[in-house]
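Every protein chain except one is present and positioned as in the full complex.
To keep things simple, chains are lettered A and B as they appear, and every chain counts its residues starting from 1.
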Amino acid sequence: MLEVVTTATLAEAAAAMGPGARFLGGGTLVMRAANEGDPTLRRIVRSTERLDRIQTEGNRIRIGAGVTMSGLLAARETAFLAPAARAVGGPQVRNQATVGGNLHAPHPYGDLTVALLALDGIVHLSNGQDMALEPYLAARAHPPGLVAAVSVTQPMGEAFRFRKVSRIKPKGVSVLSMAAHLSRSAGRLSGVRIAYGAMGPAPVRAAAVERALEGADLSATGIASALAQATVGLEPPDDALASAWYRREVAPVHLRRLLLGEP
Amino acid sequence: MAKTPVTFTLNGEEAATFVDAGANLLEVLRRGLGDLSPKYGCGQGTCGSCTVLVDGAPRLACLTLAETVEGQSVETTGGMADGPDLHALQKAFIEGFAAQCGYCTPGMLMSAKALLQSTPNPTREQVIDAISGNLCRCTGYEPIVEAILAAARSPRRSLGSPL
Partner (left out) sequence: MNRVDYRKDLFADERDDSLAEIGQPTLRQDILGHVTGRSPYYDDHLFDGLLHIRCVRSPHHHARVRAVDCSAAEAMPEVLKVIRAADVPVNMNTLLSLIGFGKDDEPLLADGKVAYIGQPLVAIVARSLRAAQAAVEAVRVDYEVLPHVLDVEEALAPGAPIVNDVYPNNSFDYHERYDHQKLRFGDVEAALTQADHIVESTYQMSPIEQAPMETCGAIAAPETNDRIVCYTGTQALFFSLGVTAKQLDMPSSRLHFIGGTVGGGFGGKVDSHHEPLAVLGTLLTGRPVKYQWDRAEEMQVGAPRGGERWKVRDGVMADGRIIARALTGFFDAGAYTRLSSYAVQKSTGHLPGPYTIPNVASNVFCVYTNRTPSTAMRGFGITACDFAIECHMDKVAETVGMDPIELRILNAYRDGDMKAHRRSAKNCALIEACQVAAEKASWPLSPEASAASSLSGGGIGWRSEIPETSIDTAGQIGRRRQDGHGTDPYAGADTRGRVAAGHVDAEAKSALGNAPQDREMEADLERLGFKTGLDDRRADEIPVQAPPPPPPAIPRQSGSALFVARGNGPSLPSGFSPRSQPAPATVRPSAPPPSASGPDALARPPSPPQPSSGSSPLETKAQEEDAAPNALRRPTVSPFLRGRRR
């Protein structure tokens, strides 16, 4: 049967993890599993330690794993993440869903993580270890520790863009979501990061697009090669919202709109 | 099975009960404390029928581990009226025909109440955003949006004590 373990610190919580255990953040994922009788869930671990700090550290911002989507929307320092935070659920879910939990949201959820991935996210674990977000996501089924915080690059000006495509507004699940960090060097795109959501089992970077944009300019001709490679190396899923074929077809369209700032 | 005690205020009054491991707040409010106003619609955070206010903020009771509201304030539609006097939102929902089967109504009212507490004069877009986590299968939403706007326009004194 199910048991609940409540600890005072995240470190103690980490010690209480094990087979069949899941860490409870805001509850939107773990409580759903509990309600549905998920047989793989045997222990809910939670911590009363507050993990809701948002700190600026140089050109990066460190966001506590327990910060909710509403918390991100309310904080001035994370205003650039507002389009992604607002894309998650309705008001109730945004009051509960946490940054740490979003890293573990299964397809088609996890829109915020797409933004964090484009902003060079680094996961800070309870054991003091740091891990880049991309490998963390690849291994998220068996994480090396509990997430204490995530830090991201603070984008300059209009360099960060986010777009979510859903069939229902304002609250709908992703057909796909996209985030771009369009950093520049000497007027040309350089070190660009592009991430997709709902284009694989977890948010992914679009490496081919990133390479094609290196040194390009943000014009219709400048991004043509990137658009042509919009889904290279990706295996988008078939689900009730959209087929893999559809996702492949529309991905370049939405990428163009994202890059050119079209509505 | 081990039970965990939990104490919180429910609609302004102290409530205490014992909860099963992993029990959600919806089960505890309904079967533990007998407040049947929040409804089960999905158990997965999609429908909003179980919306309650925890420390004033709308949350989904079905996705809230019951013991996490220890010491907090929980409000439900069951406590919305001030004795025999209905809340302005309840009146507006009645007058505006903003309910048909009525199953989503308690959750809608909670989301609307939270909106009017933080934004007394909301725009139409703010109303739509505020109820975007609440599904309704009958009304098509328009009467609900209109009722919330009408409640916001109604005189303050009729809004009841919570506002």
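Everything that follows uses one rule, which is that a contact is a pair of C-beta atoms (placed from the backbone, for glycine too) under 8 Å apart; a residue touches a chain by one contact, two chains touch by 3 or more.
Predicted model, so just to flag it, every value in this text is computed and none were measured.
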item	value
From B:Gln90, B:Ser111 or B:Ser132, residue that would touch the chain that is not displayed	B:Gln90
Full-complex contact with the absent chain, from B:Pro5, B:Gly56 or B:Gly102	B:Gly102
Which residue of B:Val6, B:Ala114 or B:Cys136 touches the chain not shown here	B:Cys136
Sites on chain A contacted by the missing partner chain, in the whole complex	1-2, 34-37, 39
Touching residues (missing chain, whole complex) on chain B	20, 22, 30-31, 34, 36-44, 46-47, 49, 76-78, 80-81, 86, 90, 93-95, 97, 99-106, 109, 135-138
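To be clear about the criterion, only the chains that are shown with their structure count from here on.
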item	value
Rounded Å distance between chain A and chain B, as computed from the means of their C-alpha atoms	29
In the complex with chain A, residue positions of chain B that touch it	1-2, 4, 21-22, 24, 43-45, 48, 51, 57-60, 62-65, 67-68, 111, 114, 128-134
Touch list for chain A against partner chain B, complex	1-4, 6, 24, 26-28, 31-32, 34-36, 44, 46, 70, 89-93, 95-96, 170-171
